[in-house]
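Heads up, one of the protein chains got dropped from this complex, but the rest are sitting where they should.
Let's turn to subunit A:
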Amino acid sequence: MKINSPLEAYKFLPATNCGECGEQTCMAFAAHLIDRSKDLTECTPILEEKFRKKYEELDALLAPEIREVVIGVGDNVANIGGDDVLYRHKLTFFNQTKFAYDVWDTMDEKDLIERVKYIQDFKKFYVGNFLTVDMVAVRSTSGDPEKFAAVVSKVVETTHLPIILCSFDPEVLKAGLEVSKDRNPLLYAANKDNWKEVADLALEYDVPVTLFAPNDLDLLKSMAKTFAEMGTEKLVLDPGTFPTGKQLRQTFNNFIKVRRAGIEGDREIAYPIMAVPFTAWMAHDDPVSASYWETVVASVFTIKYGDIMILHSTEPYAMLPELHIRDTIYTDPRKPVMVDPGMYEVGEPTADSPVLVTTNFALTYYTVESDISSNKIDCYLWAIDTEGIGVEAAVAGGQLTAAKIKKGIEESGFNLQTDTTHNTIILPGLAARLQGDVEDETGANVMIGPADSGRIPGWMEKNWPPQKK
């Protein structure tokens, strides 16, 4: 983005304070443009013909430093790039790294379909949502255009996920494109030998293309420049991912250099970057070591500027940390991580259902909520206002106390005596030390649940309903 204060953006807006954008004033809207929480197209008046020039000027000023590239179509489209900063605390990172897992054209059909479905369906619940992976990379290992086309068709039939077509042979890429052109696949890759033919394909089919210049940033830049001059800026840069030794260090620095140059304003190199942690399989024979190393390399380049990557291991012990490190880096540091305090109903609780106490830290709340709901336990779940602190830290820091719990109960309008048949509260195991105080403050029976909410189902079987004394 070429401007950095709301005032600079304001100068281009219609200045009518009409409110169409959902903001009271143009100035307020301008502030959202600068922190990228609103899109210029939400100001409908500026889209009118008479403001055309202003719109275009402002749109150009607001464009992120790193170009955005779109792969795929429809609901499953993958946007990559679009960043404006080198450190997440300076704003936030946009468009999280896309993970593409490979299939190859010498796989037998049953394995192929199974693997594609596994990739498509892989999911892990986290803070109210499922973490999932994004794409399928189809590699030509046969070198045979027909074989490649057949496998690409199968993949297209099996999944809506965006795809990457991988081969250095333009004939092979063309065969793949013919059967997947409506899906806007990413081509992988143009290099110093095939770039002319691959550029022609990218232009003819109007699809994004990866430029591959292993450890040669001069070449990478001049290819990017040439492609732009030929008419496409839908480019992804692959400076090579060398999995070991000094070359890995070089790879790391290549990523830093390319992104730094882009953010600092060198438009010729300001494109999304691709990492290929898959190369770890060339350095390790044993599959566990290879998977581990691939995950490690993937983590490095998720943190440092990889926008898209090709991976091989679909072991959960590789995919889970990959998904979580990506979430870690791309979570918007400006967003609060709390839920509204109060009494939540999970499932369809009745007066006989248990009443569980937890905190309003989003991570805690959603973890507990999903542990309960996925095991079909009907209950009341009480999110106490701990100012967004988890159970253990809130007990230690004094945000989760008997008084707070009592206050939470009163404010929610829930009455333990009349709304339940048992007048019982279940505290988290990590809040066990509050038991006596909570009994005194609320007059309710207090039971201590397990330390980890994942164990609530087993605990319930043994302990609920409570024995009458």
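Keep this in mind: a residue touches a chain if its C-beta (ideal position, glycine included) is under 8 Å from a C-beta of that chain, and two chains touch if they have at least 3 such contacts; residues count from 1.
As a convention for this text, contacts and distances are computed from a predicted model.
Going by its UniProt record, the hidden chain of the complex is named "Acetyl-CoA decarbonylase/synthase complex subunit delta" among "Probable chemoreceptor glutamine deamidase CheD", "CheC, inhibitor of MCP methylation", "Phosphonates ABC transporter permease protein" or "Acetyl-CoA decarbonylase/synthase complex subunit delta".
The hidden chain makes contact, of the residues A:Asp108, A:Asp218, A:Asp286 or A:Glu348, with A:Asp218. Annotation: of A:Met1, A:Ile113, A:Ile329 or A:Met343, A:Ile329 touches the absent chain (contact as defined above). Of the candidate positions A:Tyr205, A:Phe252 or A:Phe414, contact with the hidden chain is made by A:Phe252. From the set A:Arg36, A:Lys124, A:His160 or A:Lys192, the residue in touch with the chain omitted from the display is A:Lys124, counting the whole complex. Contact with the chain that does not appear here is found for just one residue of A:Arg88, A:Lys147 or A:His160, A:Arg88.
Residues of subunit A in touch with the missing chain: 87-89, 121-126, 130, 217-218, 220-222, 225, 244-246, 248-249, 252-253, 256-258, 260-261, 264, 266, 268-269, 288, 291-293, 295-296, 299-300, 303-304, 315-318, 320-321, 324-325, 327-329, 331, 333, 363, 370-371, 374-375, 452-455, 457.
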